[in-house]
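Take this structure first; my questions come after.
Note that one protein chain of the assembly has been removed; the remaining protein chains are unaltered in position.
Moving on, here comes chain A:
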Amino acid sequence: MAAHRCGLSLVCILIFSTPAPAPARDQFQEELVIRPLHSGDIYASFQFRTLWDTDFLQERQKKVSHYRLFPKSLGQVLSKFSVRELHISFTQGFWRTMQWGQPFIPSPPGAELWVWFHHTVSDVDGNWKELTNVLSGIFCASLNFIDMTNTVQPSASFKPLGLGNATDHRFLRYATLPREIVCTENLTPWKKLLPCGSKAGLAVLMKSEKLFHSSFHSQAVHIRPICQDEQCTSKAWELRQTLNVVFDHYTSGQGKKEWSLFKMFSRTLTEACPLASSSKVYVDITDNPELSPATHLLSRAVVLGDRRTYSVYDLTRAETFGQLRSFNLLLRWKGDNMLRPLLHAERYVAGFGLQTGEIHTVIYNNHPYRAFPVLLMDSVPWYLQLYVHTLTVTSKSRDNKPSYIHYQPAKDRHRPHLLEMLIQLPPHSMTEVTVQFERALLKWTEYTPDPNHGFYVGSSVVSALVPSMVAMSTNFTQDQPLFSSFVPVKEESSYFVRVYTEPLLVNLPTPDFSMPYNVICLTCTVVAVGYGSFYNLLTRTFQVDEPSPPLAKRLANFIRRIRGVPLLA
């Protein structure tokens, strides 16, 4: 009895002596948004967000060493290179704005990386170079090809999406690799950054065989500091991993306008990620599709200037999975009216031959009565030598003078061209920006192993505040769905949108790479046959050479020599 009481008190002491575990300062949310598109395709957007209340760049605090939900590899990168914001995306395919509308998170084809460094960094270029190498190892991509010849420093575009006051553009770097291929080897490390990996939650659906069999696939990582709460008194770091995919089963003739989660991903959901504080699936039902299983939870959100209604499925509740413990969504829809996108851009190369050409960028403003300014940023590699005096901007066949132009000319083999212009687009119009260029002849070692494929020019970026038909909400709440809270909204009457144009593929004049080999062969043949035989004729002397006699004769001669008798011939 005494021992029992002693033991109990010991247990009590133990309970009170262990320090209470620190409250979790990081949280993880995951969501999937499914939106049937006007053309019959279906757009699925995964977003995984980890919010962490810590400060990587704080000098006073000891270095962060305990990582829970935030991936350690990214945290170490952020603190080592003093990164304020990091946005990296890998995209396969091109987003067709006219057929699909605006994406939740836009991205250009290939790989795109833009980083805001902290203002304490003294050597931004050195940090940028090392950062690209480290990221190429983390994401298994050839990001080490990003160097000074394809990095630009935009002067007005790409303002930080996170918190901050000073925006000195000296700390911004932007680069794209339009040729970068996205495949399973990029998806594998991306999935490993998630707290639950690909074993539980929404990431279970990410099977590469289905994801890459699509017309558009984009995976991105966005890291930025954001407000921790509505009063915005302290910062928290937000890591968003987004994956956007557009399945084209209908347009490629494989099916009717009905989908299920199983048909899209060849998997169904069985549980939410246990580490997630919220795990939801949103389905866009504004066009009244048939949905099963039905749900009562509805959410209305104004996203991209449009008020849309979503059905919400909460995966943290067990009843969503039903008796079969698996959640498979079936969607059949008929409607096909789409809000025409207000801003849309195209780009192409005009001209003929391999000497000159002309880049045309066409921007459409489809708003019936409002004009708005757009910021066009063009980054052209140095081997397309732009003639800026031929730059013309015309809207409605009249000259349209941009209110701001920033041009940084290229330096051969050092720096690409950077052209940024703020253009006012008149309502319901088409604006065309043309500039002529000349193709450079590269040194023969600078050509890629397949030069006849062509050389890529990265997409142009059109950033705009598009006037919205519907009032946007400027409140920032924690339980807002993730897809509507990516870009901070400052005023109600407009929303920020970024449109990427197509990348260009231009042929540069290529030399005949077999020429050195042919020349060597021909020269050596001429020298060997022509000069060689001539030399031999002149310098060769002839000697009579007795062939060595056969063995029998040699033996006979040996015996004869012993006998002292004259030898045989």
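Side notes on the structure shown:
By definition in this document, a residue touches a chain if its C-beta (ideal position, glycine included) is under 8 Å from a C-beta of that chain, and two chains touch if they have at least 3 such contacts; residues count from 1.
What we mean here is this: contacts and distances are computed from a predicted model.
Not shown: a single chain whose UniProt protein name, out of "Myosin VA", "Transcription factor IIIB 50 kDa subunit", "Transporter" or "GPI-anchor transamidase", is "GPI-anchor transamidase". The hidden chain makes contact, of the residues A:M98, A:V121 or A:A156, with A:A156. Touching the missing chain, out of A:L69, A:I88, A:L211 or A:A345, is residue A:L211.
Contact with the chain that does not appear here is found for just one residue of A:N165, A:S397 or A:T541, A:N165. Checked against the hidden chain, the listed residues A:Q92, A:T242, A:S379 or A:S460 yield one contact partner: A:Q92. By the touch definition given at the top, chain A reaches the unshown chain through residues 22, 58, 60-62, 66, 92, 129-130, 133-134, 136-138, 140, 142, 144-145, 155-156, 159-165, 167, 169-170, 179, 181-185, 188-189, 207-209, 211-213, 227, 232-235, 373, 375, 403-404, 406, 422, 448-450, 453, 463-465, 487-488, 490, 496, 513.
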